[in-house]
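If you scroll down you'll find the structure; I have some questions about it.
Only one protein chain is missing from this complex, and each of the others stays in its spot.
Our next item is chain A:
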Amino acid sequence: MAEAVEGPQPKDCPGTSSAQAGRAAACQGCPNQKLCAAGPAAPDPAEAAELRERLRGVKHTVLVLSGKGGVGKSTFSALLAHGLAADEAKQVALLDVDICGPSIPKMMGLEGEQVHQSGSGWSPVYVEENLGVMSVGFLLSSPDDAVIWRGPKKNGLIKQFLRDVDWGEIDYLIIDTPPGTSDEHLSIVQYLSAVHIDGAVIITTPQEVSLQDVRKEINFCHKVKLPIIGVVENMSGFVCPKCKKESQIFPPTTGGAEKMCQNLNVSLLGKVPLDPQIGRSCDKGLSFLSEAPESPATLSYRSIIQRIQEYCDQHHFQGEKTI
């Protein structure tokens, strides 16, 4: 169904999720041509050059994906950013492309901040000297403002985030995404085809209802040739603070992320248990890793962050990727 079109598929159909969708010679006369062409095109060579130039100083790019909502993508992205920025010698950037539900400003303690323009573009909002953040949340004047946009307009903003933000020299660019496999995800992958993405970290919770969506996300990654760094199983068990017994609030009825990773041959980066302090820290805009350094959840996060760093170091991309 992912690449199915209504009606006869044209010979040499480039695929509905391809950058050439609706635009290839084979698309002429296909009933779906208009629908396919409505999405973001691969950046034209001039645009691609512009993006490459702008993102030239970015050494590593990591996408945080899920497919399923509410599994902890933003929480993980924020903590990954904090974790990597703990090394003051590293420059870290966190880009939030969840246009409808931008959680990152709140989680980073940056609610109410606005974006400033300078001669060299939009300035990211800095949490620390070496940790900058960009989100549509900074462009909204009230917490009640809703961004009720259809796909094409969202795509436009995502392109601006990549093109107009003056990121400077960054060791790690972390991109937090909304749930799903739609405009935002296609845009990011297509616009970043001008530069290099190290890979995607996919977040899930243990239950089948979550894994169902995550398997689709893994398929999406394969389709768009996005390497998968690994999967994180979040909300994996809860230890009662009183009696210390463990409960599986989101039961892994089909074997959890572990079984799924085995079946699909992707790495399981780690499992993070539920800790009420995580939600509280996020709400307060503080780093859970600093607030609760001894929590089993912190230890899990740190181990996962280390594995991601190791992956990036091993797969360090030499030179520019040619399209």
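Convention: a contact is a pair of C-beta atoms (placed from the backbone, for glycine too) under 8 Å apart; a residue touches a chain by one contact, two chains touch by 3 or more; residues count from 1.
One rule holds in what follows: contacts and distances are computed from a predicted model.
K.L.:
Identify the UniProt protein name of the omitted chain, choosing among "SUMO-activating enzyme subunit", "Aspartate aminotransferase", "NUBP2 factor" or "Aldehyde dehydrogenase".
P.N.:
For the chain missing from the view, the UniProt record says "NUBP2 factor".
K.L.:
Of the residues A:107, A:175, A:231 or A:304, I need the one that contacts the missing chain.
P.N.:
Candidates A:107, A:175, A:231 or A:304; residue touching the omitted chain: A:107.
K.L.:
Hey, which of A:82, A:154, A:271 or A:307 is the one touching the hidden chain?
P.N.:
Residue touching the chain left out of view: A:154.
K.L.:
Which of A:67, A:124 or A:270 touches the chain that is not shown?
P.N.:
Considering the complete complex, A:67 is the one touching the chain left out.
K.L.:
To test your reading of the contact rule: which positions on chain A touch the chain that is missing from view?
P.N.:
Residues of chain A in contact with the hidden chain: 1-2, 4, 16-17, 32, 34-36, 38-40, 67-71, 74, 99-101, 103, 106-107, 143-152, 154, 178-183, 185-186, 205, 207-209, 212-213, 215-220, 223, 238, 240-243, 245, 247-251, 253-254, 274, 276, 279-280, 282-283.
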